[in-house]
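Heads up, one of the protein chains got dropped from this complex, but the rest are sitting where they should.
And then chain A:
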Amino acid sequence: MKSILPIFRCLNSLERNVEKCKIFTSSDLCKVVIQFFCRHGIRRTHNVCFQESQPLQVIFEKNMCSNMLIIQPRVLAEAVVLFTSSQEEVTLAVTPLSVCLKSSSDEPMDLTSSVYSEMFVGPDEFDFFQIGADTEITFCFKELKGMLTFSEATHAPIAIHFDFPGKPMALSIDDMLLEANFILATLADEPSRASSPPSLCLSQKQKRSDLMCSTNNNSKTGKNATSKAPGCILRKAAPKRLYPNETQTDIPALENCGSPIMKRVNEDISEVPESSVSNTEEGPGSSYLRQFSCVFFGAVSSDQRQHFNYPFDSLATASDSEEDMNNGSSSTF
């Protein structure tokens, strides 16, 4: 994501200047090309190198969970404020009559330990409240905060699907424009039991290339004991550590791929491989990808000039580019 973010950084200036944005892959080279067609005939091109990877995918039927809550992000944000940023894990405790979010810690308390905090929320604060049985699940606080930041931008309600401790939980947002699912692991009751029942066996998405899968290396919690065998990756929970978002498909370290040579635009957006697009969304097929692309393209003016019919001028080679080549992305102006 780090290579994509700077390209879309100045939202205000993008909205003012950009008439159309095109994202496509170059058929020969391992590059995603993002092109901004700006006012005054200016065309800005960014080349982002990618490398094939096998994204992890969790098989998780959120609709099969016996417990489901739908809540406004604002309410969850008010709960999250109670905890310090050093809080690692929080527990969601539900009964048919109440929902409680509380801090979770294994260590015995002493003077220097952090404050224990909890908040009880009544069922009528939820847009939807379905609780099968009394449950308490514990999961990573940082992931919840990250997901909450994401959802506050969309203003859509958050759906929480969960079952029993040890079984993953899902936080979902379903908006007009996008659907996001965050699957989090939860702490199992007994350390000896593996937290991933067989249903969590990860399978690989349909591949277009024959590259070996790469491991997810950027996780800070050091959780990854992912085996390299493509096909099935079974993750065992350590008693204490929790695993953050498992649907993350990170863009692996990008290589410096030399001078960008412009080629004819490939108009078929659906060919963009999922690993280089937003890593929070799942869903098979290109119809989803086109849906995603509307998020960016909706704001563009409908004044369509047929830029993509012109062959690309190679205005400058990489050596003229001001961008830092070490990111593996470069732009030509």
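Points worth noting:
By definition in this document, a contact is a pair of C-beta atoms (placed from the backbone, for glycine too) under 8 Å apart; a residue touches a chain by one contact, two chains touch by 3 or more; residues count from 1.
One rule holds in what follows: contacts and distances are computed from a predicted model.
Not shown: a single chain whose UniProt protein name, out of "Checkpoint protein", "Emp24/gp25L/p24 family protein", "DET1- and DDB1-associated protein 1 domain-containing protein" or "Transducin/WD40 repeat-like superfamily protein isoform 1", is "Checkpoint protein". Listed residues A:S27, A:S113 or A:T149: the one in touch with the omitted chain is A:S113. Considering A:V121, A:I137 or A:I158, the position touching the chain not shown turns out to be A:V121 (whole complex).
Residues 81-82, 84, 108-125 are the ones on chain A that touch the missing chain.
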